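What you see is the complex with one protein chain gone and the rest in place.
A and B label the chains in the order they appear, each numbered from 1.
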Amino acid sequence: MSSSPLRQRPALLRISMVALLMLWSLAPMLWQLYTSLRTPESLLAGLAGLGGGWTLANYSAVLQADPPFGVYLLNSTVVGALSTLLTLALAIPCAYALSRRSDLLKLVIGGGLLAAAVFPYVLLFLALLQVARQLGLANNLLALCLPYAGLSLPLAVLLLQAAFADLPVELEENALLEGFSLGQRLRWILLPLIGPAVVSTGLLVFLFSWNEFPIALTWLSRSELLTLAPAMARIAGSSVFTVPHGAFAAATVLGGVPLLALLLIFQRQIVAGLTQGAIKG
Amino acid sequence: MQSAALGGSEPGCDLRPAARQAWFAVGLGLGLALALLWGGLAWAGRPTTVRLLMPAPFADATAELVESFNREHRGLRIAVTRGPFETESVSDLAISSLLLGDSPYDLLLMDVTWTAKYAAAGWLLPLDDWLGPEPLAPLVAGARAGNIIDGNLWRVPMVADMGLMYWRTDLMAAPPRTPTELVAISERLQRQGKVRWGYVWQGRQYEGLSCVFLEMLRGFGGNWESSGEGLGTPAATKAASWLRQLIVKGISPAAVANFAEPEALQSFEAGEAAFMRNWPYAWQELQGPSSRVAGKVGVTMMVAEVGEPPAATQGSWGLSVLAGSRHPAEAVQVLQALTGEASQRLLVQRWGYSPTLTALFDDPALVAERPLLPILQNALESVALRPLNPGYAQLSDILQRQLSSVITGELEPALAMERAGRGSQLLLEASGRGSEQ
Partner (left out) sequence: MSLLLMAPALLLLLAVFLWPMLDYAWLSLQAQTVFTGLKPVPVGLANWERLLGDGRFWQDAAQTLRFAVVSVGLELLLGLAIALLLHQSWRGRGLVRSLSLLPWALPTTVMALGWRWILNDPNGPINGVMQSLGLPSLPFLASTQLAWLAVVLADTWKTTPFVALLLLAGLQMIPTDLYEAFALEGGRPWQGLRRITLPLLRPYVLIALIFRLAQALGVFDLVAVLTGGGPASSTETLALYAYLNAMRFLDFGYSATVMLGMFVLLLASALLLVLAQQRWRGARP
């Protein structure tokens, strides 16, 4: 008999475990989605109000607010994309050079990068605020990419350096014999080979910059320049009369959806980036 | 050179390529000059913009005023930034813009408690030279305090604000006058099943809690001195333990320890409570279509012990010109327009905000239209001011922290108030040392 209890029990256990995991991971988000589609009255009626009262008004309220919610998403996208490009532009040469060294300096820099990668960067906000004031970098989305790149560099360099170190040295030596310059070697031989690592590093940097809160909170004060994270915090303190739970929920859904899409599309690369960090680090 | 080659090959064109180029250059130069001139003229003719940051409700209330101001003034226009609702969030926003140096605003609508801090930080422009002698004379006495600090005028109030007690006229004949009465009426109504809760108020660890407390501190015979002292007193302990007892006895929900104004209003509006502590703005909302208690609400002063005058925490909003403004003269002009009589009249008539000008309180037509005005005037006569200290935010934070411990049952009232008193003392001493050097 194939359906002996001995074989069924682990499967049943597993199914219930998976169900529990999904409930734990998704229920809070689904509740936000549900809330965002309900009228205020039905929300305050507790479980009794589970029936009617569906609406899209919460979304139109959020999307037509001043400034409209789309502006925050756009700002976050711009900052995320530019920070990613800047980080990669700085990290790739650095990681390459670091991977080709084997001296004390490499050890020192590597150790420093590791320490910086785990450093709770929230500690830096006050000094960075002063930098922004003195150099006139406040309220400027382009300028915000500088601290973001700086904060992302340690992890980016470590990940890319590990990828470069994995490439066989002979590859580059052959290219050198054929007269390729450093730029050509990087562009035509090395980069294509570490492409996957570049993509997953870039995605992690993008996620960080999109979600960053304390620096954005202190560098941006104009509402039309806010990125998503400080905008959410400001929305949290902006209810006029009664607490607009539905509108808040609509904001959380709109703020979450782009990232969820990104994660689902690129999940393989993001997972690879995260686990590479663990294995190589 | 493509154009030259083309020109040369074109029949009937008698201009030589070089000459064509010269003409082209002249034309381009002329065009550029014209464009510059036009641009310059447009620049010069552009109206001066005075930028103003306000909390969201005031941005909404003044929208009409701002629009008509912009219509009437050719070379001057007001641009309002709609800030957050919560006082502290607006302050956070204003401070972060000011710290970043290039504040995008000329004028700021300020809570009364910010004035000392902002003035000490050097962010405000003294208004004495701009407004002529005695600019505060037309104001009722309760609205005058908190604008002049160290001999300079920093702020002109636009609306008065004071803590009030809202009560249900359908559930009782007259509102309670003493803390004991409030408890007794609440317990009776709760026992009868008329309301779920007796009294809802602001118990979250934030500025609103300090306002609630100040009224009770006065009601029990104490005071929060302008120096910042007065928290380590027996009256403070009584006030704090009374607030704690409200929760222990079930008169206020435990959730009140996380209530700000919107949560209290939401509960009272739904008919869940017999009493609410809130500001005048709540009146309008309670008469609205989503309110279950419209027409059943009375407004009065907060309860006080027999023999103690009831107190209302002063929370007025006023305009200040920022020191970094590039158009101080225009900013002052806007300030005068928005704090003037016509503006205040509209804010009362349309939105129910309390005026600050004596003339408006004394206007019988306006009083007939807004029966709340005498109550507000009465409350303004007994306003309680929070300390006018540049370190107020921190003094209040010390108090909120200890009060929150009492309300959540973490600390005994006497111990907590002793700590609050000691903490403020330490802060005041430390700041004295800082300013001496």
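Just so it is clear, a residue touches a chain if its C-beta (ideal position, glycine included) is under 8 Å from a C-beta of that chain, and two chains touch if they have at least 3 such contacts.
Computed from a predicted structure; not experimentally measured.
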Q: From the listed residues B:G198, B:G324 or B:P390, report the one that touches the chain absent from this view.
A: B:P390
Q) From the list A:P28, A:G70 or A:G111, which touches the chain that is not on show? A) A:P28
Q | Identified contact with the non-displayed chain, of A:L37, A:V79, A:L159 or A:A251 | A | A:A251
Q: Would you indicate which residue among B:V90, B:V112 or B:V256 is in contact with the undisplayed chain?
A: B:V256
Q: May I ask which residue of A:V79, A:L153, A:A175 or A:L225 touches the chain that does not appear here?
A: A:L153
Q) Of A:L12, A:L171 or A:L274, which sits in contact with the chain we cannot see? A) A:L274
Q: Write the list of chain A residues that the hidden chain touches.
A: 14, 17-18, 21-22, 24-26, 28-29, 31-32, 35, 43-44, 46-47, 90-91, 93-94, 96-98, 100-101, 109, 112-113, 116, 118-131, 146-147, 149-151, 153-154, 157, 182, 207, 210-211, 213-214, 218, 228-230, 232-233, 235-236, 245, 248-249, 251-252, 255-256, 259-260, 262-264, 267, 270-271, 274-275, 278-279, 281
Q) Hey, which chain B residues sit against the chain that's not shown? A) 88, 91-92, 95-96, 99, 117, 120-122, 203-206, 253-259, 390-391, 393-394, 397, 401, 404-405, 407-408, 410-411, 430-431, 433-435, 437
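The rule is simple: only the chains that are shown with their structure count from here on.
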Q: Could you please state the distance in Å, as a whole number, between where the Cα atoms of chain A are centred and where those of chain B are centred?
A: 37
Q.
Applying the document's contact rule, which stretches of chain B touch chain A when the two form their complex?
A. 56-57, 60, 81-82, 84-86, 88-89, 93, 96-97, 99-102, 104, 262-263, 265-266, 269-270, 285, 290
Q: Over in the complex, which chain A residues touch chain B? Could you list them?
A: 40, 44, 66, 129, 132-133, 136, 138-139, 217-219, 221-223, 234, 237-243
